[in-house]
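Would you mind keeping the following structure in view while I ask a few things?
A single protein chain has been removed from this complex, and every other one stays in its place.
Chains: A, B, C, D, E, F and G, in written order; residue numbering restarts at 1 for each.
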């Protein structure tokens, strides 16, 4: 589309419809305004299946509804994270197809039949309190078109639960590990599998947990190599990154 | 191999050479000792091309030489990180094929002809002071069998240098971004490309940089999604993770 | 006024109405009490057009109303920041001209026709959640007599939106950049323009954002020179500093 | 210059020397590579008199010499900060005009007669130990073409020394306040003058000073409005920002 | 039990009911899934008298009730910590034997007559505000079968209260010291007794207490040797550790 | 009293009413229980006029009422700090003489006519938001029998207000300085007076104030000597320490 | 002994050799000076076999030698920690029986034949760099009369090495886990064994390890119960605490 605009301008210069000086002015301003990055942006959206996302925390309900509605008009799928049930009810009045996931606190809108999911992302979580963040990662990865497998409640306090799943985990393209408290699960998983691991520290815990700092530092300092860390409680970010990795496929 | 041991035991039970009680004792202890995890471990080494690695900081020279020598006897490639030139000279006396990279402070040993590199990992760094960490990532990715492209000195203070490289960057399977000071480059790259990004904060800077904390927090809080962060100055870890991602290939 | 007091005293000494010892006592105490710094203070108020300001957070509504009323009696303009709508309603009952800005959470009172605005201050913000702080800066700069231009929602995750505005930004005397999360926008703007930049970190974000610490450190460590940082969420302070800079004019 | 390239391309399209498709390819890639940001960059350099700068800490002497030499070939002035005397001696062998400032630890090269200095920047420092940072700010402001006045050793422990200088300070376009330990001087100056203040916390102090954190927090939380803070020990950054503000002139 | 499964398999191999290849598959997967660690786990539960525990904070009431009910079906005793009275009322409707401890905020279920308590654990607390955490430790140690003695309100501001109890304290197998604010009590007790000390910092305090950090650091840096520290406010963890130590008995 | 017990025991030994072995047992246990430290404690209470104090934050109303009532039975004066008006109303029902100070949030009970106040403590505060803490210090110092003078709202943003009070301040035996935000007032006062200064950082402020950390560090790092710092918001502690110092009198 | 002094005094009172008033004076002062706590102290030393210890870091060699010599005159065993080889050589000249442990950096002096070791303490360490701290714990536990078993280099990056040792570990009375970097080993061990665990975080690591903070927080937040934590790098403290626990024996 944008290339068409450029082509037309050049044809007009060639044909004498537009003089060189005027074309010069257009070209000098164009790339930064309507053309350049937007194109890259669009390409990216098409290729990654990345939906538009609304982070609801701190936003007013009517603002969220308005943004959600506007996004559904130009996007095939919309994802709202950190959404309360009240927000969902308000959205649902306007967008009846919107679906709520209570654990993940997400609202999902897809105007098409769900497309074929590809590859395999495994989401591993340590304790039951980590499940909301794990679910946010799952919903995010799912709406972006990835197959997702869940392995919950396999924390290091009962590590034998993890070992029985190793074979399955190893078959993933990428594993998301969600853990609060001391966050040791990421190191243990990272030391046992050969696939890339995305670690999500959660704010689950108390005292010297300092709002997730403990798990965050654990994951950053992991003695197991091949672990990338996202922000505390950032299930959405982990889902995005996992999606990008999973879509590279597995060629061996 | 390990399966052979198990099979033999079962055949002996079948044939009556070993009685059930003795087999029971063997089986109860076996998996945790010689069989189970070691197998997984070997599989992993074979599949990922992951070499044995020595982290030299804080180790004595003669210890490093000894470990290095021992590893060369059982491994096709050995990597030593954070190695001074003095350490290299000592290693070289024993292992003449060892090669030193002064920027990356690495010693590399490969007993074979270098194998065919695959895929594409891009390593982007912000300032000249970040280059040692960027080089550590490059050397690590290279010895693990990946094609590596370097884009150095493209920090946000002169962001136009980055923009001219976007096309090339987008062709990578994964991009490593190395930046100290405020570490903003990871966000800028992450906002412009569609491939997975691994962010490496460095301790480059002073004052409120607090030994790399500033860049680390920047990268964890990035408003661009799809960024996984490793420890401060951990070029090696970034190289490992990038290698695992790159080997998934690109199937689109 | 204060000079008159001094002059009268000296004339009385000259005329013999006041003896030298009594004058000595008066002079020894005078400067620190009624004369010296108050004068400087008044001069400053006149020259800078700096209004009286009430920081409402943590103050009781009736206290705010009382202070507001008292200030309107001796000042041409009064600004209240961090004011809830409830506070505004209480103020409005007493001061009907008071105006509320819901985004900025400010109450403004001006007893004159607004005076001619001068120069140009640009206020750039990264995300929609940063707008309240950006608006606080705008209202502050406006009531102090400056022309203000707004460039909202141009964060680094979609940096092309920023680039199309560079020409306009460069025409400002000073630019205020408001950003939360990782705060990278200040570095990007600072690297692209030649005018002074005031960076305002916001507490927008979660997890390793640590209440704005992340954006604060990013801005302090910026590799782009010429950036002055104010406290987290301090839109008011940024507006004040920008006003002082803008009033220096542009002489090139 | 860059506009010439564009113009030539358009003329060639007009004349039929270049067909539309080829021009399209050129235009699509051009702006990000040779044209766009470099132009902005050059404009900025010309307008601000901003020299090229080398931050020496952590760089090897021969690297610094090489960079310094290269910069003198294309720049009228070069500034090296955090330079030891040993570095200076090495530079001087190649660039005999280079001058060293022992207090500021800077090397300055100017290939022209010094140009006319303009406006007025005041640099105020608290204790004698803060002088190196204050001097770095002075040297930076000076080489960028600003008049600089120094007011050293006027810390709050003997605040009367500051008061006798208030009249002079008030005549500046901008004041840089350099202070370590508790950094209270910035608040005191900011409360007494009407001009913009740039605060530079220093790492001078011990114990709960935590490497300058104490002074940094003091300055960020100042109850005096109109203070912009730079990184700990960042005399250079303060000089840059002050230069940009001072060059706006004073129009009242 | 699990050994029976293994034995049966081996007998079937011996008898020819199961062929070697099938047995091989069973054995390869078995240890990690149903056999290995669960056995260890069960052994541990039996030996330590360790009950199942529910951490209630952040969990919904109906979830807690459901988990509690399920646990009572397979466990002799269940402990819920950080439980509000509302949670207790909901649990009590289903499990009438459940008992609430208002100070400790615990719910305890024991389906047997309480077993014989052994040894001696002393719980010492500094101020009245530390009592909830001290009580959590007491309840935990009690349900695990230990004799518990309480010494409350013996903080260092009135240290004579502690001295009169030293003889009794010395007779314990292990002492738990619970203290907030500056947490000095752990050092004082640790310097006076010869038995192991478990220190529990609490979040009691304000200001530079930083949510318990002050007491935590005090206890970690204690100049008295033989002190093990648990997380801030972790009365439960202290009770567990004390129980394990107390059960070693006293053999001198 | 306690000495009487001892004397009686010795007389009984002398008279043969108590045998030596029994006396031995009594003596071995006595000093730590009823005699030793309690005596010191009582002496201290008599000499310092130190009342019993209840810290109300986090305590339940009925507990506070009970403690308050018990203390009035054995003490001439009782002080409750951090008390809400609701707590006061409950206390007043039982102890009608109790008096509430709304600013200081204190409840005071004195069963005697107020005794003669001695010496002079000055309490200086920076902003209006610091007044509650300043008042807590005043009430504490007052009930302990000290003359108290208040100098409020003399922060460094309008430092001339402070200078007019210097003569009066210098006449104090000790000065309490209460300041939030950047806390610079303590340094300024400490540099101008010769009497001991107690600095109270408050949690007033936002952003990089980090709950009072900013003011705390400022005060600890003050370049003015002779400043002792208490915990953030600890008006009570400052009042106690000032009382102890003031009672030393002034002998020069 | 001290009881003899008391008894003699009472007999003298009985016999009229000492009058009641004089005895009163003696008794009032005695307990705090020569009698009370010293006795407790001696008892403790005898019972625990706790040697005198010298922490060498920061002490001058000749001071250490002098203290060491003095202690050997009144103690059966002396332990010096954090001792360099130079310190050892100086000590050895005076105390030829002193023995150096190069890994642990300890000097040990025992003037008797080593006594019979009792019980079992296991020391588990994660990486080779943690060995010095692990060895310090071993030497400490050994000199205090405990049997010590070592399990080194069993970190979570190769967790199968740990599993083969679980049976042996479970037979200990107490396990010391020494780990740096992310310190996850303590959680893994704590989740697998039923005996008390003492966790020693080490400063091994870099970047976001922040001098051992990462491992410290991990261990404090462990989701496995029954873990007591000591200071970073405090192998000595762990050895002391383990010794106290081990000496309680095992009575099941």
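The definition used in the following text is that a residue touches a chain if its C-beta (ideal position, glycine included) is under 8 Å from a C-beta of that chain, and two chains touch if they have at least 3 such contacts.
These numbers come from a predicted model, not from an experiment.
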Residue touching the undisplayed chain, where the options are E:119, E:145, E:205 or E:235: E:205
Residue, one of G:140, G:209 or G:231, that touches the chain absent here: G:231
Contact with the hidden chain (one of F:91, F:107, F:129 or F:198): F:198
On chain C, residues whose C-beta touches the chain left out of the figure: 3, 6-7, 10-11, 13-14, 16, 20, 23-24, 27-28, 31-32, 36
Missing-partner contacts on chain E, residue numbers: 126-127, 155-159, 181-184, 187-188, 190-192, 205, 207-210, 213-215, 217-225
Chain D residues that touch the omitted chain in the full complex: 129, 158-160, 163-164, 166-167, 204, 206-210
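By our rule, only the chains that are shown with their structure count from here on.
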Listed pair (A-D, B-E or E-F) duplicating the C-F contact set, over half by residue number: E-F
Centroid spacing, where centroids are CA-atom means, of chain C and chain D in whole angstrom: 25
Distance from the mean Cα position of chain D to that of chain B, given in whole angstrom: 39
Chain centre separation in whole Å, for chain E relative to chain C (CA means): 55
Interface hub residues of chain G, defined as touching at least two other chains: 158-159, 166, 192, 207-210, 220-221, 225
